[in-house]
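A single protein chain has been omitted; all remaining protein chains appear in their positions.
And now, chain A:
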Amino acid sequence: MGLLNFTREPVPEAVSADMHNLNQLSAQQFSALTEVLFRFLTEPKEVERFLTQLSDFAAMNKISLGPLKNIVKSILLVPNGALKRNLSSEQVRADFIALGLSEEKASYFAEQWKVNSPTLTRLAVGQTLMINQLIDMEWKFGVTAGSSELEKVGSIFLQLKLVVKKGSQLENVYVELTLPQFYSFLHEMERVKTSLESFS
């Protein structure tokens, strides 16, 4: 096997056999299986649903579930590696062919890859490490009517509640701002937006 695009490590031996088995599927069956796979890849949290769809596929096509799962494991190696390395659909196609999949099926899969890659890339970026990610911001503002030191006040206050993800927990941070601080905060955030946009 020549150099693969999606990985630098040696591929498990079972993969060739799995690709050979895949080639035995009809075009229709392969297309149905591919659909199930991409639905899972674009919604990785739906594990239950994925497993159900796989066993439905196995039942409908009279394939045993065990071997099917192994085949699926082998197939998934390629898109996972491809996503990490920003591979093009030609590279994905070439890799499948190198692994032993038929040209027809490899081209079909590569097409589906092209269609789904924006969604998949966005997902991968979303999984990238974020420190103290800001999840939510709630706010309220009002007027201080009076206090124990001042009978009549009439000043405006603004309170923000920031929900921050620290590790796996959410933490609430409460902050109070005066009006001038609010305007300056707004101004700074608009500058950040301009900066972020110039880099997008």
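Assume a contact is a pair of C-beta atoms (placed from the backbone, for glycine too) under 8 Å apart; a residue touches a chain by one contact, two chains touch by 3 or more; residues count from 1.
The rule we apply is simple: contacts and distances are computed from a predicted model.
Absent chain per UniProt: "Serine/threonine-protein phosphatase 2A 55 kDa regulatory subunit B", "COMD9 protein", "50S ribosomal protein L17, chloroplastic" or "Tumor suppressor candidate 3"?
"COMD9 protein"
Using the touch definition up top, pick the residue from A:L51, A:L65 or A:L186 that touches the left-out chain.
A:L186
Which residue among A:A32, A:A58 or A:L158 touches the omitted chain?
Candidates A:A32, A:A58 or A:L158; residue touching the omitted chain: A:L158.
Considering the entire assembly, which residues of chain A contact the chain that has been omitted?
These residues touch the chain not displayed: 83-86, 121, 124-125, 127-135, 137, 139, 141, 144, 147-153, 155-159, 162, 164, 173-177, 179, 181-183, 185-186, 188-190, 192-193, 195-197, 199-200.
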